[in-house]
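Here you go, one structure.
Missing here is one protein chain; the remaining ones are kept as they sit in the complex.
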Amino acid sequence: MSSEAKPDQMGYYDREKLGQVSLQPGGRDWMDVPVDMRPGSFIYPAKDKHLRYFGLPNPRQWFPGDADWKLPENWKEIILEGIRERLSKYRSFQVFMDICVRCGACADKCHFFIGGGDPKNMPVLRAELLRSIYRREFTTAGKILGRLAGGRELTVDVIKEWFYYFYQCTECRRCSVFCPYGIDTAEITMMGRELLHLLGVSVNWIMEPVANCFRTGNHLGIQPHGLRDTLDFFADDIEEATGVRVEAPLNRKGAEVLFVTPSGDFLADPGTYTCMGYMCLFHEIGLDYTFSTYASDGGNFGLFTSHEAMKRLNAKIYAEARRLGVKWILGGECGHMWRVLNQYMDTMNGPADFLQVPTSPFTGTRFEHARSTKMIHITEFTADLIKHGKLKLDPSQNDHIRVTFHDSCNPARAMGIFEEPRYILRSVCNNFHEMPENTIREKTFCCGGGAGLGTDENMEMRLRGGMPRASAVRHVHEQHGVNHLAAMCAIDRATLSTVCEYWVPEVRVTGIHELVTNALVMKGQKKREVNLRLEPLGAEAKE
Amino acid sequence: MDEQLQAKRAEIVRAWVERAIELYPADAAKFLLGVKDPFANPMGTTIVRELEFLFDALLRDAPRDEIVPRLDRVIQITSVQDAGSARAVSFVFALKDVIRRALGGTLSDASALRRCLDFERRIDALALLAFDSCSRFLQRIADIRVREAKRRVWSLMRMLKVDWDGLPAGEEEVGGCCR
Partner (left out) sequence: MKIVISLAAVLALFLLAWLGVGVLDLKTLFGTVLPYVALALFVGGVVYRVVRWAAVPVPFRIPTTCGQQRSLPWIKQSRLENPHTGLEAFLRMVLEVLCFRSLLRNTKAEVRPGGRLIQGSSKWLWAGALAFHWCFLVVLVRHLRFFIEPVPGCVQLVASLDGFLQVGVPAMTVTSLVLFGALLFLLLRRLVTAQVRYISLPADYFPLFLLLSIVATGLLLRHVVRTDLSAVKEVAMGLVTFSPATGEGAHWLFYAHLFFVSVLLAYFPFSKLMHMGGVFLSPTRNLAINNRAARHINPWDYPVKVHTYEEYEEEFREKLKTAGVPLEKE
């Protein structure tokens, strides 16, 4: 540390000689820098009742600021055994522990590092937090040479450091794109969090949704009557905006399609408008579909807990599709939900041999790329409809909107769904502008609130993490007058609203299907004067 | 005095930026100063650009309206570093150090000293604006927290016909700073 006092310290004003300061060099090794739990960066721990309900170990009351985290007696054994088990089950984990060359290609790719400057938020160092323990305990060189071989002792402080930094990673996988070996920090963070959960160290913003989701089918704990009321309420708003009365069937057996969307769309502004958008679209084309109260959330905070939790929460989707006897499943606009659906669901809870290959009843398109999972993304479905001219659209109704598109991390880097949403946006809006190239598509910046970090006690951290995204949004706002940011992710719609309010208050966040419906000319509609938010539409809204 | 400062402008701005960046862990400094891509390094590039502007603005004693929006850009960043408001505005005071050091021995001359103190009054004025700006952003964060909480349960509250603000339409932005 520098002996120089800073202007915010009293000692600064006692000095006779002013101005002898130089930029202090970073002398200390990262292993010697103890974790500094800053309020505003960490998330509150899980309440014991949620851990108990979901059947996870060591439920108790504790706080990250406490010296004693009330870990189990044999915590060290548990962690080492946990690492050993995972090394033998996941090639990704074993290989990623071994092959990093610390080239630094990922170092400046993390939004938390870019926006906050904490060196332990460089992806490589986040992984080293775990790798150093691996080397010390599981490699010969590390056992003999210890620190010289990059190993370090497993202590309670290491656990605290893991908690602090593995919950400052949004598992967005941006670093993995730039890594010459594809080392995926999301995978490391997932393992780190699994290990922490073995000790009962978890955060409430994840465990409460997980427990809710297990019980009620969705993260928010919406019960059947609540969902019925919500959808009816949406139908009222839609009628007010369009003059058309739409239906939203629940648990209807024999429907052709089961529709699953993140529960955030039922409750949270502005996701609710996206949900209304789906309802209008389905009504207009006459899709034979149903919502489900049991499978009322495609989102899966199990992904942020452990592979087992993910599987437990995901099971309901195929189970419900089988019970209702639908032909295939359609998924709404969500980010991490699609990571699970695309990369895990079929393996975990398949095979879905009781379903049929998704086929659009309106265009006849067979979605061959989903022939095993039997589930397609709504933008794939809608893009196909538009391409075949099945929707009557009046993009001028969105003329007051100048929109840019934020690629959500998971659809971008775990699916590669780039063109479908862009095609839709160009079809329903006359003013679409891309953000700079190194901030979109596979290089897209995270909202800073994914992977279970979207709570309010870590608001400053989220705003820092959202800054890289916001600076690109600001650029298109200043250059092209962009005033709306479209995103196909429920977490984005919640957290980017916050990020934009802080950094670029002139820009509002919207979903794709909200814009689709605002441009959609519906049969039997009244003269459209307001949008789904009940605000003036199109040219009138310009002034 | 102003001519002297003008002559040493590059040196002063550089030193000032370095002092401002002390807010961050030392190892981040090179990244913040070195990477010029505004999208890969929005924080560093913003600080460099705006401090340069602010120094010039102080030199020509620019009006408040010109200074505030640019000062905001910096404070907006420093306000979310979990470092407290004192540190968020401390970079303004650091300019005094930087200038005294740049002027060095010339300050033994009484008239030079007086002019230096005069310039420091402008820095003090900037500091007051910085306090203003910082408290505005902290308030904005607090507002955002509330708004986010409201958005989270938006449809629920509307169904229950909860009147958010108890305010007549059109007045809800009074005193707010977010839109």
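Which chain is which? They are A and B, in the order written, and residues in each are numbered from 1.
Rule of thumb we're sticking to: a contact is a pair of C-beta atoms (placed from the backbone, for glycine too) under 8 Å apart; a residue touches a chain by one contact, two chains touch by 3 or more.
On a predicted model such as this, the values are computed, not experimentally measured, just so you know.
Trainee: Looking at A:Arg215, A:Arg245, A:Lys392 or A:Lys526, which residue reaches the missing chain?
Mentor: Per the contact definition at the top, the residue touching the missing chain is A:Arg215.
Trainee: Which of these, A:Arg173, A:His336 or A:His513, touches the one chain of the complex that we don't see?
Mentor: Going through A:Arg173, A:His336 or A:His513 one by one, A:Arg173 is the residue touching the chain not shown.
Trainee: Which one touches the absent chain: B:Asp37, B:Glu66, B:Asp109 or B:Asp124?
Mentor: Per the contact definition at the top, the residue touching the missing chain is B:Asp37.
Trainee: So which of A:Met375, A:Met459, A:Leu496 or A:Leu532 would be touching the chain we can't see?
Mentor: With A:Met375, A:Met459, A:Leu496 or A:Leu532 as choices, the missing chain is touched by A:Met375.
Trainee: Which chain A residues touch the hidden chain?
Mentor: 26, 29-30, 55, 87-92, 94-96, 98-105, 107-108, 119, 122, 124-125, 128, 139-141, 148-150, 173, 176-184, 187, 214-217, 223-225, 227-229, 250-253, 293-294, 307-308, 311-312, 315-316, 319-320, 323, 342-344, 346-348, 350-351, 365, 367-373, 375, 380, 383-384, 387, 412-420, 423, 436-438, 441-443, 475, 478-479
Trainee: Suppose we count only contacts with the excluded chain; which residues of chain B make the list?
Mentor: Those residues of chain B that touch the unshown chain are 27, 29-31, 34-40.
Here is the rule we go by: only the chains that are shown with their structure count from here on.
Trainee: Between chain A and chain B, tell me the centre distance in angstrom, where each centre is the average of that chain's C-alpha atoms.
Mentor: The mean C-alpha positions of chain A and chain B differ by 31 Å.
Trainee: Give every residue of chain A touching chain B within the complex, in rising order.
Mentor: Those in contact with chain B are residues 6-8, 18-27, 38-41, 107-108, 113-119, 229-230, 233-234, 266-270, 272, 436, 438-439, 456, 459-461, 463-464, 467-468, 470-472, 475, 494, 497-498, 501-503, 505.
Trainee: Taking the complex as given, what residues does chain B use to touch chain A?
Mentor: Within the complex, chain B touches chain A at residues 18-19, 21-22, 24-29, 31-32, 35, 37-43, 46, 76-77, 80-82, 84, 86-87, 90, 93-94, 96-98, 100-101, 137, 140-141, 144-145, 147-156, 158-159, 178-179.
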